[in-house]
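For reference, the structure is listed below as structure tokens.
Excluded from the complex is one protein chain; the other protein chains are retained at their positions.
This part shows chain A:
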Amino acid sequence: MKDLSMHIMDIAENSIKAGADEVDVSLVFLGETLEMTIRDNGCGMDAEMVQKITDPYTTSRTTRKVGLGLPFLKMNAEQTGGKVEVVSAPGEGTTVKAVFFTSNIDCIPLGEVASTLSLLITGNPAINVKVRIQKDEEVYEISSREINDILDGIPISHPKVGVFVKNMLKEEL
């Protein structure tokens, strides 16, 4: 992964695979730390799976035998002095929290957060993606549901909507 925003997309994709219909993405920038939390209401995992989940040779998929999403996230967080926490229980969804020390020289760049989040929102019409971004004291929130309410039947995945949402997020960030 070249930047942190790619991790957001990647971990959120796990949530979608887990059958979630609600995915909360929270980014909290406080001083020199970034706390990235992705919470879903998907199928969750048992304690044994949670323990093994950052092992690259652990995956629930059957198309191949490796799963690199969480191991990469863990590596990139830990090399800045941060950490990754996974909390999950079967039937109760999963929360992945990653802490990065953005001032560390080994911290990968933040990347294009606005375009990542807009693709996440518009690319998954069946899922209510809730985004919350906090920069010190300032908080910005948006959700797929809010956008869908306004769209009134127009598909959220229409390119015109995609470009609009991207520009709106860019303005806010």
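Everything that follows uses one rule, which is that a residue touches a chain if its C-beta (ideal position, glycine included) is under 8 Å from a C-beta of that chain, and two chains touch if they have at least 3 such contacts; residues count from 1.
We adopt the following convention: contacts and distances are computed from a predicted model.
Missing chain, UniProt protein name, picked from "Anti-sigma factor antagonist", "NADP oxidoreductase", "Heme exporter protein D" or "SoxAX cytochrome complex subunit A": "NADP oxidoreductase". Although one chain is not displayed, chain A still touches it through residues 1-2, 6, 9-10, 13, 16-17, 61, 63-64, 67-69, 72, 112, 115-116, 119-120, 122-125, 140, 142, 146-147, 150-155, 157-164, 166, 168, 171-172.
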